[in-house]
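Of the protein chains in this complex, all but one are displayed in their positions.
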Amino acid sequence: MKLTFFLNGREVTCDISPEMTLLTVLKELLHVNSVKRACLQGECGACTVIVDGDAMNSCLILAATVGGKHVETLESLGDSQHMHPLQKAFLDTGAFQCGFCTPGFIMSAKALLDKNPHPTEEEIRYGLSGNLCRCTGYVKPLEAVKAYVAAQSDIKVNEDAVQAVKAAAEQMGGAH
Amino acid sequence: MIRKGRGIAGCLYSLTVPNAPNPCTANVLMREDGSVNIQMGIVDIGQGAQTAMCMMAAEFFTIPVEKVRIYTADTHATPYDFGTLSSRLTFVGGRALLNACQQVMDVLKSAAAMQLHTLPERLYCEGGFLKDKYDPAKMLPIQAAAAISQFVCRKMPMGQGEYYPFNVPADENGCGEPSVSYYYHASVADVEVDDETGVVTVKEIWSAVDCGKAINPSAVVGQCDGGTLQGIGWALGEDMYPYCTHNDGPAPEFDPDFRPRNLSDYPLPTTMDAPEIHSMFVESHDGEGPYGAKAAGEICANTAAPAIVNAIHDAVGVWITELPATPDKVLRAIREKQEKEGA
Amino acid sequence: MYEKQDYEVIGHSRPRNDAPGQVTGTVQYVCDLHLPGMLYAKPVLSTEHHARILSIDASAALALPGVHCVATSADAPDYCYGVTDHDTPCLAVNKVRYKGEMVACVAAESYALACKAASLVKVEYERLPAVFDPRDALKPGAPVIHDECQGTSYEGNLLLAGPGKTLKLRVGDVDKGFAESDVILEREFCTNPQKPLPIEPFATLAAPDDEGGLTVWSTQQCVFGIAEHVASIVQLPMSKVRMVAPAVGGGFGEKNQVGTEPVTALLAKLTNRPVKLELTTEESLMFTGTKHPMYFTYKLGAKRDGTLVALKWDCVTGCGAYSSVAKLISGKVAFWGAGPYLIPNQWSDVKIACTNKQIGSAMRGFGMGQPTFALEVLMDMLAEELGMDPLELRKKNMFRDGEHMSTGQAIRASGIGLCLDKVAEASGWGK
Partner (left out) sequence: MLEAAPGGKILAGGTDILVTLNGNAVPDDLTLVHIGEIAELRRITETETALKIGCLVTDTMLAGSAAVEKYAHALWQAARESAGPQVRNRATVGGNIGTASPAADVVCALEAMDAVAHIVGPGGERDARLGEIITGPKKTSLARGEIITELTVPKGASAFEKIGKRQAMTISIANAAAWVELEGDTIRALRVVIGSAAPTHVRAAEVEAALTGQKVSRAVVEEKARLAVHSISPLTDQRATQWYRTEVVPVMVARAILAACEQGGWNT
């Protein structure tokens, strides 16, 4: 069975068997590195990709149903030379530890921010509630998204908001 | 009706494995441009051990961290390490690394002494230079010393370090030294208990870890955040055998086939469950540890559960002595209390 | 000795050295590794809590085109491992001891094919009575789980630990202490088997190299510790087995015991092809270890002014189907049950009982979380009894530098006071 879809803007054609999920196609056939395989039950969010603007678990999408659609993975945001500001925000706040859930987290954050550029804290938590992380307690990842939103907002970039995130960790006692 | 409560808890933790030798070894090589290669058998599972080792080496040689590269966890290319467990990597790995760095420094100092016509003991390292204590004019960049040692003195600036943490298995009466250092942690939890449904929500939690010396502060704070949320998960609902914790014998509802098989039934906390976590660290500076550092990883998961149970008592006046404090147990305890007061 | 001073690099936050790779998705974990000619493995987990294995029929599975091998314990008969007691097989040997234990493992061309073949492996069980509560396992007449290692490692279901079969601490005289105490509190506590559950489940890729050895990439926390077990199952000298841990997606203790490494290495040796075994989270939940559930009886004696005089704690630890790290963890429970407080008389008695539950593995806290829960709740109960502020009660009895712990060790750089003050001040305790 032939499948044609757009992966990160590039048209891709591959030969799949009908019962393959999009995750299997991305991992076993196309060797996409950023999409992670973990729970296969649509509950951990590590395999989150953006399909036509919506964040979805690629382990619950039958590959045959994405014919002609636009699938975006973390590789579409930018590489280490020229990073997307959202990636830079996660880097600067030291938001991740083991980094296994990072790609899924950033894709969910991007999908959330594409629809709602200035979310409140509650909306950020609600938008990222489909991504599980065991290392960070979600403190710094949420900080990173808030710092990105602050940096992107139209009002003059609030320098001390981004600095506060850095200073908070360094000041002895690190109290937020 | 939502009732508020606050609870506190403290904890001790003994570093390193108590009753077995658990050494760590490190190889360090300085190249002629002053950059450093480290090989260690440690495994970085996300706690930031690699970054901490690079920072310690950079501090020792007073060179930028970017010039230090570490390769870990490969039995054919890295020297032995016991394993990433019982909070030992920063302490034991750090000491092993610094022993190896000291060997490299001795080689560099002897080469610099020959170049500067002074004695190796008079040299000290500062700002990327080897300087003479008594004659400020005599100074040599570190990379120059490395090049001279390698190509002129025919001595490769490399070193191997190991560190066996001192431990004597303790006997029945407590005599012995089960651990080389101890670190501490405390947390205060604010909870809200809905006394109609028994649901406990942690609103805010402050937790401070005694890490001796914070090598990488944001990593220490990160470890404290993650450990606190794991402790909250343990306290409120994570259970592989539901209904198995019952003080007087197995619970009537216990059924071994109730084991959760997916992440919906095993309630790992999500972003909506995570409270306001304020993680902090205090520095008690243990001279035994590398630069006074102890550890930060494991202890943060231990005090959240007792602090939450104490807070539940403060809120609704019931003692939950069987973890997890599920809504079922909290509501049962509240009903019993109401009956006792009512009767 | 390192004196206290400010440093150039240390003490200043830095992102992790592999952070750029993390945020751009280039960091490689085991699930991202692919080798040409790689086979996919799928485990067959036991569906019985406690049963004798009568037969394993893999003929239907092997008949499928593209299925290369179905490994069972017959392929590695004399392989046994364990951290303290050698009682754990890689694949169940003539008996399964917990539901989810690996009985066989299939290697096939694709993961879907491996799943299909795994469902065709027929395992015939003869169900045996099972016991789940550690306290029931110690009662006479309970079904015996380890009948081979009786006398050496086990006595009935009691794991023999320490000289007197149980782990004890005898400091001072608790009876005299309780006699002198004004207030005595005795409560029971128990803690639940939490799962470390890092988001990345166990995954191993084993590939034969051209020198007759093996290279094994795996999600593990100690490369050297597990290399020894892999070498013994494939009967190769350690020099021929290269263990590598690429980026690991969290461990929290679950990955420092043996997991899927030996069985994947065995499959690679049998098929002479690279084999990748990746557990799904559901298999990881069923097969790998949990925090040890513990059942405490704590008895604390104190004076009216809050000075702690005597503490006695008995504990039954459920180590699950195999011993794993139960002895090390119970050793810490037996020794450090008194936490960061000076209590002159301390007695403890810790028994370890095996049950037909998942193996108790190391988890973040390694045996300190459970007694801390019991003691800290008991301290608050005592504070309520004495009408004292819980913070004051703790600060009255906590360790102080220069003194000795009740078990004799010197107290150096004690930070418990600093921590308590820090969180009390930050949270506005008492206001």
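As written, the chains take the letters A, B and C, and residue 1 is the first residue of each chain.
Just so we're on the same page, a contact is a pair of C-beta atoms (placed from the backbone, for glycine too) under 8 Å apart; a residue touches a chain by one contact, two chains touch by 3 or more.
All values reported here derive from a predicted model rather than from experimental measurement.
J.: Touch partners of the unshown chain, restricted to the chains that are shown, please.
T.: A, B, C
J.: Please identify which residue in A:Thr65, A:Thr120 or A:Ser153 touches the non-displayed chain.
T.: A:Thr65
J.: Identify the residue among B:Asp33, B:Glu196, B:Glu276 or B:Glu336 that touches the chain left out of the display.
T.: B:Glu196
J.: Write down which of A:Ser76, A:Thr93, A:Ser108 or A:Thr136 is the residue touching the left-out chain.
T.: Answer from the full complex: A:Ser108 touches the omitted chain.
J.: Identify the residues of chain C touching the omitted chain, counting contacts across the whole complex.
T.: Here the touching residues of chain C are 112, 115-116, 118-120, 280, 282-283.
J.: Spell out, residue by residue, where the missing chain touches chain A.
T.: 18-19, 21, 40-43, 45, 48, 54-57, 59-62, 64-65, 108, 111-112, 126-131
J.: Since one chain isn't shown, list which residues of chain B touch it in the complete complex.
T.: Given the touch definition above, chain B has residues 196-199, 237, 242-243, 253, 255, 258-260, 262-265, 267, 269-273, 327-328, 331-332, 335 touching the missing chain.
Going forward, only the chains that are shown with their structure count from here on.
J.: So with touch defined the way it is at the top, what topology do the chains form here? Options are line, ring, star, complete, other.
T.: complete
J.: Counting only Cα atoms for the centres, state how far chain A is from chain B in Å.
T.: Roughly 27 Å separates the two chain centres.
J.: From the mean C-alpha coordinate of chain A to that of chain C, what's the distance rounded to whole Å?
T.: That pair's centroid distance is 32 Å.
J.: By residue number and range, which residues of chain C touch two or more other chains?
T.: 11-16, 18, 197-198, 247-250, 252, 281-282, 422, 426
J.: By residue number and range, which residues of chain B touch two or more other chains?
T.: 45-46, 48, 208, 214, 217-219, 227, 230, 262-263, 268, 278, 280, 282 - these are the residues of chain B that touch more than one other chain.
J.: So in the complex, the part of chain C that touches chain B is made up of which residues?
T.: Contacts found on chain C: 1-4, 7-18, 49, 99-100, 130, 132-133, 135-136, 162-163, 168-171, 187-195, 197-198, 220-225, 227, 238, 241-245, 247-253, 255-256, 281-282, 285-286, 290-291, 293, 295, 328, 331-332, 335-336, 339-340, 346, 356-358, 362, 364-366, 368-369, 372-373, 375-377, 380-381, 384, 390-391, 394, 398-399, 406-409, 411-416, 418-420, 422-424, 426-427, 429.
J.: Across the complex, what residues on chain B touch chain C?
T.: 6-14, 17-19, 41, 43-46, 48, 50-51, 54-56, 58-59, 62, 65, 70, 72-76, 78, 80-86, 170, 172-175, 177-179, 181-188, 190, 204, 206-210, 212-219, 227, 230-231, 233-234, 238-241, 244-250, 254, 256-257, 259-263, 266, 268, 278, 280, 282, 284-292, 294, 297-299, 301-303, 305-307, 309-310, 313, 319, 321-324
J.: Using the touch definition from the top, list the residues of chain A that touch chain C in their complex.
T.: 17, 19-20, 24, 27-28, 31, 33-34, 36-41, 43-44, 46, 73-75, 77-80, 83, 87-88, 90-92, 94, 96-103, 106, 132-135, 166, 169-170, 173, 175
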